[in-house]
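Structure first, commentary second.
Right after this comes subunit A.
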Amino acid sequence: MASATPILSATGITMEFRGFVAVKDVTLSIREGTVHALIGPNGAGKTTVFNMLTKFLTPTRGRIEFRGRDITALKPAEVARLGLVRSFQISAVFPHLTVLDNVRVALQRPSRLATQFWRSSDVLSRLDDRALELIDAVNLSPYAHLPAVELSYGRKRALEIATTLALDPTMLLLDEPMAGMGHEDIGRISDLIRRIAKGRTILMVEHNLHVVEDLCDRVTVLARGEILADGSYDEVSADPRVREAYMGTEHE
Partner candidate 1 sequence: QQVSDNVVKIGILNDQSGVYADFGGKSSVEAARMAVEDFGGKVLGAPIEIVNADHQNKPDVASSIARQWYDTEKVDAIMELTTSSVALAVQGLSKEKKKINIVTGAATTDLTGKQCSPYGFHWAYDTHALAVGTGGALVQNGGNKWFFLTADYAFGYSLEEETSKFVKAKGGQVLGSVRHPLSTNDFSSFLLQAQSSGANVIGLANAGLDTSNAIKQASEFGITQGGQRLAALLFTLAEVRGLGLKAAQGLTLTEGWYWDQSDENRAFAKRFMDRTGRMPNMIHVGTYSSVLQYLKAIQKAGTDATEPVAKALHEMPVEDVFAKKGKVLPNGRMVYDMYLFQVKKPEESKSEWDMYKQLAKVPGDDAFLKASESGCQLTQ
Partner candidate 2 sequence: MSVLCFALFACAFNLLIGYVGLLSFGHATFFGGAAYFTAHAVKVWGWDPLAGILLGACGAAALGLVVGFLAIRRQGIYFAMITLALGQMFAFICLQVPFTHGEDGIQGVPRGRLLGLLDLNEPLAMYYVTLAIFLFGFFAVWRIVNSPFGNILKAIRENERRAVSLGYRVERYKLGAFVMSAALAGLAGGTKAIVFQFATLTDVQWQMSGEVILMTLLGGIGTLIGPVVGAAFVITLQNYLATFDFPVTVLIGIIFVVCVLVFRRGIAGEAMEALRRRSL
């Protein structure tokens, strides 16, 4: 199923912050239809890579292509419109909107219902079915009418995933989707990701190695801003350098 052509490729991207090189000359290519993990110790530059790929940061050097198109110079909103959508490491919801509205905001964008200021917002109710479906998928149905602030941390993360999915993106970038989730939710979200991965490409950052092992076709390990290893989970986890820099001694 996975074709050989990369859907997203980054060539030699580098990010410097006032002299500090957070990401150095990273070349990454993600094949269409795969679930790809980006792992690495804290501060390795994973989020920074994400930020560059989604244009929240502009790389100091290097080139990024998405579906054969050079997106190095685009704005973040444009990238999202091309179907490359991200979630945030530190949770990002619309706090005073209800869960349902949060998801609807995302659904509204591709539906061309976004800029119509002359129509009643009742027209948005046609998005409700789809929204509720997504909310159910992340197990938030009981809270659909609660404002997002009132959700606990873990549920906010779940909501964020639902919102991201609502855009029906070609490719998703998930920054630590499991962080702060309880065990049952981890299972559920894993299932969800597995389900949505069909026909999509996913790049995720995750520290929960069970999840990585379970879900990902391919793993890239980043350390100190550079690629340390790249391959299947088994290959990578066997690499002694990876064990030392990232997994530690206890992980079997």
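In picking the candidates, the idea was that all candidates are chains of the complex that A comes from, given by their letters.
Please note the rule applied: a contact is a pair of C-beta atoms (placed from the backbone, for glycine too) under 8 Å apart; a residue touches a chain by one contact, two chains touch by 3 or more; residues count from 1.
From a predicted model like this one, the values you see are computed outputs, not experimental measurements.
The candidate from 1 or 2 that touches subunit A somewhere in this complex is 2. Across the complex, candidate 2 is touched by residues 54, 56, 75-78, 80-81, 85-88, 92-97, 101, 104-106, 108-110, 113-121, 123-124, 163-164, 167 of subunit A.
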